[in-house]
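Please read the structure below before turning to the comments.
Every protein chain except one is present and positioned as in the full complex.
And then subunit A:
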Amino acid sequence: MGKYSGSETWQDVVPIPQDDGGPNPLAAIAYTEDYSEAMSYLRAVMADNEKSERALSLTEDIIVMNPAHYTVWLYRADVFFALEKDPLQELDWLNKISLKYLKNYQIWHHRQLIMTKIPSIPPTELPFLAQMFEKDSKNYHVWSYRQWLVRHFSLWDDELPYLESLLEEDVRNNSAWNHRWFVVFSRYVDPSAGTGADAAAIKADPEIVAREMEYAKAKIRLAPQNQSPWNYLRGVVKKREGGLAVLRAFAEEFADLAREDEVRSSHALDLLADVYAAEKEEEQAGKALELLARKYDPIRKNYWNYRRGLLGLKEVEVE
């Protein structure tokens, strides 16, 4: 007797066994009986479009066995909304399986659907996300969900202190840097307006730009070879009038062309190459690119040589 075939609740349902669609019926399917049985009852209730408590608990059973089965999630959402179940209870259950299946993304879409039924953010939500980030602070699904959540409940103002704590823990967390950009600069961009491409070029409040530049610089000083804040810094500078030259003195702290053995950051060299080129100091720019091709980033020598080519300089030989 299986869990379902032996249960009072399921007496009236005729399970529908697996048909794998191929021309040969599969005689020897030996996948575990529990999963197989639950699936055959799922096929039956779905065929009837049954929306009931027992259907809901059946989906729960299957999701725990196989959380990536997207059809079960869709059906669960369907039943959940039809029965007008308590969304907070659903979140509780989701928390448990989210912590268990970190790579699954159906969970997050389902969570988003459920959250739209809740008028204000439950006090447990952010602590739960923090728990997720303790397991994996770069989880792409969780970050995407968090962006949605921030926009949905307008949580902008409290994000920066939390992000600060994440970057203090790991200054190389690129996801946290991206989220900082989102909170500081994307806040005023309407994602559905189709202006994203130009969004990077839209100038921002000079005070905020200055604050963000100082922030990125301070983080770079902690780990000069960390690419995330360098990318961030370049992005921020585009938000103000004037070019990259404003970063010249800062970048030279990490890369002095007169002392080529003491370069502390290839990203500083990269930036200086652009600064010098913009200032018409081609020789200096070429020298920075040469150092990158020969010594500080030789795996990308073709890229650095391409950049030299743009300045009309010849390729550097790297063996």
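As a convention for this text, contacts are C-beta pairs under 8 Å (C-beta built on N, C-alpha and C of every residue); 3 or more make two chains touch, one makes a residue touch a chain; residues count from 1.
Throughout what follows, contacts and distances are computed from a predicted model.
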Protein name, per the UniProt record, of whichever chain is missing from view ("Cyclin-like domain-containing protein", "Ubiquitin-related modifier 1 homolog", "Geranylgeranyl transferase type-2 subunit beta" or "Adenosine deaminase tRNA specific 3"): "Geranylgeranyl transferase type-2 subunit beta"
Selected from A:Ser52, A:Ser144 or A:Gln284 as touching the chain missing from the view: A:Ser144
Options A:Met1, A:Val14, A:Ala258 or A:Ile299, residue touching the unrepresented chain: A:Ile299
Sole residue of A:His69, A:Lys117, A:Lys217 or A:Arg294 that reaches the chain not shown, by the stated touch rule: A:His69
Residues in subunit A touching the chain absent from view: 18-23, 26, 28-32, 35-36, 43, 65-66, 68-71, 74, 77, 109, 113, 138, 140, 143-144, 147, 172-175, 178-179, 181-182, 185-186, 189, 191-197, 199-200, 227-228, 231-232, 234-235, 238, 299-300, 302-303, 306-307
